[in-house]
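To start, the structure itself, in structure tokens.
With one protein chain removed, the remaining protein chains of the complex are shown where they sit.
Showing subunit A:
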Amino acid sequence: MATSSLLPHSLLSLPTASSRFPKTSLPISSISLSLNQISISRSGSVAFQPLVRRGRDSTFGIARAGETGKEETPAETGGDEGSSESVEEESSVAVAVEEKPPKKPIVKLNEIIGILNKKFIEEAEIIKPVPDIRPGDIVEIKKQKANRRRLALYKGIVISKSSAGVHTTIRIRYMTSGTAVEIVFPVYSPTIKEIKVVSHRDVRRAKLFYLREKLPRFYTFKK
């Protein structure tokens, strides 16, 4: 940088990353970046799996550029033929040339428990939609008891919520006939027919166990 000594501000003369790289490699790196984006979007393709490693030499990008150029044209022609042939296939341009059925994503073993939890929660939600419950909410719960026709009604304040997938539980505290009662309800249980958030009390804690030492009027509710 011949002009660095003439400029008054030394900041302007700091060598930038682009100035260090020779001009010839810049367009190649940009091409490989854009190609990377294109090839990643075509997740349906089976034949070509790009692995452009930035740390490698610049010639790597050039070789990939040639391959992707060849790969795109047959895929496009294949897509045109597919759309003209069968309308019921509903295949976009991103279908592989061999016309395989869409690959099922491989489920990792450590994801199975998470997927099972989501599945059970979805099944429970279909039967009864569960609202978003926070500690401090005053809720009304209707529960089916065994061998009873009428549903039991509980109205109290949520003092804690334990999130554990399908076994998410809430602890309700209320006062009935001079006795303080705390009940734990599994939110996604089929015996709980309805959960309704009636009102909300502003609290500054996640667990309201201090209510146990407080006066009963703080957890008494008229049904």
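Couple of notes before you dig in:
Definition applied: contacts are C-beta pairs under 8 Å (C-beta built on N, C-alpha and C of every residue); 3 or more make two chains touch, one makes a residue touch a chain; residues count from 1.
Basically, contacts and distances are computed from a predicted model.
Candidate names were "Ribonuclease P/MRP 40 subunit", "Large ribosomal subunit protein uL3c", "Collectrin-like domain-containing protein" or "Trafficking protein particle complex subunit", and the UniProt protein name of the unshown chain is "Large ribosomal subunit protein uL3c".
Remark: the omitted chain is touched by one listed residue; of A:I115, A:A152, A:V181 or A:A206 this is A:I115.
When the full complex is taken into account, the listed residue touching the unshown chain is A:V166, out of A:V166, A:I183 or A:V203.
Residues of subunit A in contact with the chain left out of this view: 107, 109-110, 112-113, 115-117, 120, 124, 144, 164-167, 186, 188-191.
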